[in-house]
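One protein chain is absent from this view; the other protein chains keep their places.
Think of it as A and B in the order they're written, each chain with its own count starting at 1.
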Amino acid sequence: MLGSTYRNKVIALGSLFTFLLGWHGAAVLVGKEIILPTPAVTFRCLFQLIISGGFWSHLAATLSRGLVGFALSYLVGLIVGLLSGLSRNFKAFFHLWLTLIRSTPTIALILLALIWFPSDYVTLFVTFLVVFPIITQNVTEGINQVDPDLKEMARLYQVPFQTVLHRMYLPAILPYLATGAAAGLGLTWKVMIAAEAIAYTRFGIGARMDTARTYLETPEVFAWTIVVIAISLFFDRILQRIIEKHLLFWE
Amino acid sequence: MHKTELTLERVTKSYGDLLVLAGLSLEVKADRIVAFLGPSGCGKTTLLSIIAGLKAPDQGRVSGLEGKAISYLFQDPRLLDWLTVAQNLSFVLQDKIPRDELPRRINHYLEQMEILPYRDAYPRKLSGGQRQRVAMARALAYPSRLLLMDEPFKSLDLSLKWALITRFRQIWATAPRTVLLVTHDPNVFGNQKFQSRGCGQKPGLISQEVVHAFLRGTNEGSPAVHQV
Partner (left out) sequence: MSAKIIAGEADIAAVPTNLAAILYNRGIPIQLAAITNWGVMYVIGRDSTITTWPELKGKEIGVTGKGSTPDLLFRYFLSANGLDPEIDLQIRYYPSPAELAQLVIAGKVSLATLPEPWVTEALARDPDLKVLLDYQTEWTRLEQRNESYPQSALVVKTQLAAENPALVRAFLNAAAESNRWVVSQPAAAGCLAEKYLFISAAAATEAIPRCNLRLVAAHQVQPEIEYFLEKLYSFQPQSIGRKIPDAGFYLPE
């Protein structure tokens, strides 16, 4: 048992090492730092960023916006998803809006939002619109997947709706909530960074990335990218932990 | 004891061109077990659905059920996987019985069905037979005068089937309620072995309890009901 976890870790490390090696090789081949900096240069740049002032403010800004945007999307997605799953009328009514939001390209949303809101709210607005349909869809599907036999049993035993919602629907959709959360959170970071870059928020990783791009400071762009990847992985891990602990207890 | 629990009057139901129930009339006396026997697809589940209120008859009506609570037992246990055995019972009971009475009542019926040791287990950890016992405990614990059972023993293997049927009869004998049972298996009630178990006190009960209902015109025999 212990052996396999150890083995997995070794394989993961080996994979990472190979990746870094390949990166370094490619960078040396290309030869121009402005196109592909080596891992060494990138990490040195990252180190500089961290020790220079302002890194933590930018990180905090992006993190807080991301988490708030995600939480909002999740809450609204849950409610709308529940309503859609439980009421056919609601679902039919809402279908058009959801489709519209989902089909609009993210960049269009960002540019439109820029006209309507100040830049800090642009990021929240766009993140919300991109993420909450995903949650909604997951929740609706979760509700639809509830075994109709169970629904019939609850109806025949005249279990009041509140109890059905609380003890049957909500637990039944937990796996879907989990998948939705994982997908939604990952997407949140991507969209948030893009929105920050275009909206030029005063603090935020996206804006810093775009400034680095303007000055063709490619190592810095790479360095910030690593930061974002780290954020994404970190929260992904936390989510996994939560899921493992609370979700599969009845298996 | 000879009060009428429910009455069916000329209940008719068709699915398209297919006539499934043709003017069925029946009076069910209280605290009796009434069995509807017939091959698969002859309409007995439809009849149960109509009595349960899931479907409406094309003609005729069912009376006597107003305001009454009804318990159900299906062919499959229909338990919630994420609730323990005891929680599965409280799921249907919690809004019908006072809070402080719940644990006592749940434990009582789990014990009756001989699965009290499993009260805090999750259904996935139990065998098929055990799950059906939980479902039966749920049906019995539910405060109702009437119990509808739709082929509840169908998916159990032979020894489990008899064990469960016997247990049920024992419990029912001590606390009778009206039972409507749908089954395709005449042995459920007609078996010698069965007769000799625990029903000796009331000779002749078997014959009174079995109703042969050939419910489709295509069968040999008339579409009417033969009474209790």
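We take it that a contact is a pair of C-beta atoms (placed from the backbone, for glycine too) under 8 Å apart; a residue touches a chain by one contact, two chains touch by 3 or more.
Remember, predicted model here, so these are calculated numbers, not experimental data.
Seen in the complete assembly, the chain not on display touches A.
The chain not shown here is touched by just one of A:I35, A:L100 or A:A230, and that residue is A:I35. Residue-wise, the contact with the chain that is not shown comes from A:L111, picked out of A:L72, A:L111 or A:L239.
For chain A, the list of residues touching the undisplayed chain reads 32-35, 111, 114-115, 118-119, 198-200, 207, 210-211, 214-217.
Throughout what follows, only the chains that are shown with their structure count from here on.
Centres computed as Cα averages put chain A at a distance of 50 Å from chain B. Interface of chain A with chain B (complex): residues 147, 149-150, 152-154, 156-160, 163, 167-168, 171-172, 174, 249-251. The touching residues of chain B, when paired with chain A in their complex, are 52, 54, 69-72, 74, 76, 78, 80-83, 87, 91-92, 94-95, 122-124, 142.
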